[in-house]
Every structure is written in C-alpha cells, then in structure tokens.
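Reading through the structure tokens given below for one structure.
All protein chains but one are shown at their positions in the complex.
By written order: A, B and C. Residues from 1 in each chain.
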Amino acid sequence: MSADWTIERLQKELSLCPAIVFHGIEATSLDAAKRRVVLKMPLRPELERAPGSGQFHGGPVASLIDTAGDYAVALAVGGGVPTINFRVDYLKPCVGPYLEATAEVRRAGRTVAVADVDVTNADGILCAVGRGNYLSAIG
Amino acid sequence: MSADWTIERLQKELSLCPAIVFHGIEATSLDAAKRRVVLKMPLRPELERAPGSGQFHGGPVASLIDTAGDYAVALAVGGGVPTINFRVDYLKPCVGPYLEATAEVRRAGRTVAVADVDVTNADGILCAVGRGNYLSAIG
Amino acid sequence: MSADWTIERLQKELSLCPAIVFHGIEATSLDAAKRRVVLKMPLRPELERAPGSGQFHGGPVASLIDTAGDYAVALAVGGGVPTINFRVDYLKPCVGPYLEATAEVRRAGRTVAVADVDVTNADGILCAVGRGNYLSAIG
Partner (left out) sequence: MSADWTIERLQKELSLCPAIVFHGIEATSLDAAKRRVVLKMPLRPELERAPGSGQFHGGPVASLIDTAGDYAVALAVGGGVPTINFRVDYLKPCVGPYLEATAEVRRAGRTVAVADVDVTNADGILCAVGRGNYLSAIG
C-alpha cells in the first residue's frame, strides 16, 4: 500500500490539517521503502521563543516531531494514524531559518508503531530528537 | 523567591513569548507553595486537527504541556527555564472550547526539575498527560 | 472482572514470574475500584548499585515500576498485559531497606492503557516516578 505514497499526496494530506498549515510544515521528501519522511518547518515570528530571537519555541518543535513521526508511520500502514505518545529531547537551541525533521519507522506492529525523529537546523546541527508510538491498527 | 509570583506576573511572562501568544495560552491560577500552575488554551481554528472538528491537534496540546510544566518549575526556581525533554500521552480526543493544563513540580533538584501535567477539557475529562524535565540550575 | 482480584491472586501471579521473584517484588495492597496496586521490593545485595551502599541500582527500580504499572492495568482489564513502553525518572537516590511502588491507571482504553507509578523508600521519600503504556486489548 505504501507504493501509493508520493510527495504530492503527502503534501496534500499535510495541507488538510489546520494546525500543520499554521506551523508551515511542508513535505521535503519521502522514501516509502525505508518508511522515512522528511518535513521542513520554516521560521515564522509566531513560532519564536522570544521576539526576533531566530529561535524556535520548543512547542512547535514538538509539533514538527509529532507530525513527522505520524507520516512515517502513515507510509508503513497506509494512512494517518493517532499518536499514542511521544517524547522530545531538546539537544541544542533550535536556531535558524528552518528546521528539518527526518522520521523513520523502527517497528510497525499490528497495533503499535514506533518512529524515531531527528531534527536538524539549516546548518545541519542536530537540535532535537523525538520518539513516539502511533496506533498502527487502522480501520 | 516563589513568593514573588502572582497571576499577573505569570500572565506577563507568557505574553512575552510569541509562540505562547499564538497558541493563546493564558494563566488561570497559580499556587506558589504547591508549585502548581493552571494554564488555559481556548480553541482557535489554527489549532484544530481537521477544519471545524472542534478537536485540538496533538502538537498544540504538547506546547501547552511544555509551557505549563515550565512555569510550574519557574515557581519553584525563580524564573523560566529550558526544557530538557518531555513526554506526552494522549488519552482521549482533545475536544471542546478550551483545554486546561494543571502542572505540578514533583521534584526540583539542584540541576534538574521534574513536572507532571494533566490536561482536561471543558467537561473536565482527562485528555492528555505530560511529564517533563527542566533545567533547574539558572544563572 | 476486576472484582476477582485479591491480594492472594496478585501475589500468586507475581510468584509465577522468575524475574519478579528474583527481584523479590511482593504484593502490599490493591484497590480494584481505584485500579491501584502497591508493590514492595526489599533490598538485596544483588540489587545494589555498589556493594554495601544500601542504594538500589536504577535497573531494579525500573523493573519494579514496570511490574507495578502492569498489575494496575491488570486490575482494570482482567489479566497481565504486555508493556508497550515506559519511562522512569530518578528523583533521589533510592536508599533504604525497601522501596514501595504505588501504581494507578490513568486511562484504560480499548487498545492502550496508561499507568503512573510513584516509588518511595522506607522513609516515605519520593525517589522515582514512572509512566508507561500497556496493551489493554487482551484475548
């Protein structure tokens, strides 16, 4: 089923969710065989920690991680799925014109899928990492 | 030091952060002695999972949790602190006109503080829980 | 179904698992209506971090948390269930003649249950907290 995924379909699904659209999260690339997606989130003033700081607030970074993990699992199971939980670790200040999240499925079981997400900034510096569980049993 | 905290100061600190302002997160109450804060996030179209659904997307719920935990720790240590990590578990769909997050410090050590956050909706239903670590050593 | 749970049944189930027996984990109390169990783990030399230190190593503390959360969920869903994941936060050195873990179900959904676990030592000091997801759909 993952054969049906294209960057256009991914972008279209993202564009249907108001919160994702507000965050400005866009599809960069996907590899259905590797169950991997890359999403990008450009800096907007509304995403900053402090005005003019150029630093993303941790909340939007968490949103990016949640979304990236979700769509990596969607590649594996056929469609968007509910998040059960996720964890985010902030490693360095998330500074720069954009962040990029690379999400990969570590395991897609019958009921639960596990995805890992690495977040880098425009300089390629690893700023945050995420790990989440998603409900992989979809109707 | 926590004696200096008032609801006005908390609201003012929240209003300095563009991401918190965008999310529309407001101070509801605080109890410095109990190291507990309650924040509220009304629904906005930009926070929805699907247009007109009345359901918050998981990302903003995570932002609310991060922010509430952060300010509970701020009560204990004197000011806003960097988030080291947090975990969010989604228990039920976050539906309704607003969400309320109650955050409490479980431990404020010399270096790391731990806060728990419960998120309920307007009907008082527990929708999500968070737990995070914050850097409690501030300059 | 949880009406069938007694402290004897809980103790018997614990005694069937070699790893739980090795750790010396015992049933202290349970409250099926509140979906809460309390387990106790006396100190043994094999559980120490350093010889003669009187301090539990973090690994056995994690085992205690996993087990306590598991049986709190068992009260709610009728029997032992697989752990999906859990998180442990170490708050203070786990020192003393025994540890006690109080586990409570926060949510028992159709597929996933969430339990919180507080670990205290013999002086009643909160040493560690756990939170985990368990598969609540059992055959």
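To be clear about the criterion, contacts are C-beta pairs under 8 Å (C-beta built on N, C-alpha and C of every residue); 3 or more make two chains touch, one makes a residue touch a chain.
Keep in mind the model is a prediction, meaning the values are calculated, not measured.
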Touch with the missing chain holds, among C:I84, C:A113 or C:C127, for C:I84
Per the touch rule stated above, chain A touches the missing chain via residues 87, 89, 91-92, 106-107, 109, 114, 116, 126, 129, 131, 133
Against the hidden chain, chain B presents residues 84-85, 87, 111-112, 133, 135, 137
Across the whole complex, the chain not displayed is touched by chain C residues 16-23, 45-51, 56-60, 62-64, 66-67, 82-90
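Following the convention adopted for this analysis, only the chains that are shown with their structure count from here on.
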Using only protein Cα atoms, the chain sitting most centrally is B
Expressed in whole Å, how far the mean CA point of chain A lies from that of chain B is 22
Chain centres from averaged Cα atoms put chain A and chain C apart, in whole Å, by 33
Residues of chain A that touch at least two other chains are 84-85, 87
